[in-house]
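Sharing a structure, written as structure tokens. Questions coming.
Here we show just some of the chains, and they stay where they sit in the whole.
Naming follows writing order (A and B), and every chain is counted from residue 1.
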């Protein structure tokens, strides 16, 4: 089902082309442009919803989601240590998985729309909420709360990185301009959302497959982590969604957010804050394994999970 | 015009370091520098510049031999352990002795 959605097909095209060593290459600036558009689109959607229904209840929900972003990496860290990962590497890995992948979120949006399943429109807000805390947790896990850490530079890195600025910026623009103000922007950010996402996934397919080269080096433990962690996290996310009284679509989306692993904001931040962590390890896991896994298998599964939970609880 | 010998220090490293290196160069008193984008392969594997910061930069600093050495030492201490980085020195002739 998920497999025949054209955006997933674009991903598979890129993936296959890369595996077959095709010369297909998208210009780097196209990839950058697409990710800017996706981040702004998601921010704008969330902001328009805030304009309609900002409330204390929503703030409470956001805090609960934030707590999930802190707790998941803390729980995963000791497990990774047991499996023999070095301290810095384990910390970096859990930071990636505690945060979120905007691309995965976008695919879930497209998937639910294609399935005719609606969800709470303010969910993009949670993308913003989940982006940063896991990075902080990761750094503390790697270094302890030492005086050495240049917290000022770190805060800068965290809150002024490209993706967070675009998400929050889009959110604010959507909030201030409101539904009518944003209307003229829709042809780019909403009507073209799905085909642009398709192009983005074409490039992601190329990149994801190119990460597989390093898979051999890291072996089975990494593959296990990169597929089991999203599954476990998705259950946590789904249960949190239930606890927050969300709709079936909302539960599926929160499960997806929990299950997804960052490959934009976190790698950049960890590279500067915990340079002794091997960046290729985390990228191989999040981009090479978890991203394809979520897009092709995970998202449909998380929707079924949400439906099952709604029917049985 | 008459020429003067100076040292050209070339650094090839991860693109993510650009801002940090600029701060360091300013602190160490480099008279100027030039950066261009690059890709490549080395001890830390392929860096193909296909997306985002998964590429290299190529940084050139023309200065006196002593400063070049100081900068190279600084880079060694701060970055060699954890980042993809290569440095080398060469001798060049400049025309304005006071500029470099």
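Operating definition for what follows: a residue touches a chain if its C-beta (ideal position, glycine included) is under 8 Å from a C-beta of that chain, and two chains touch if they have at least 3 such contacts.
Quantities reported herein were computed from a predicted structural model and do not represent experimental measurements.
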Per-chain copy numbers for the entire complex work out to A x3, B x3
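Here is the rule we use: only the chains that are shown with their structure count from here on.
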Separation of subunit A from subunit B, taking each centre as the mean of its C-alpha atoms, in whole Å:
35
Where on subunit B is subunit A touching in the complex?
14, 16, 20, 45, 48-53, 55, 81-83
As the complex stands, subunit A meets subunit B at residues 25, 28, 31-32, 203, 206-207, 210, 214, 264, 268, 271-272, 275-276, 280
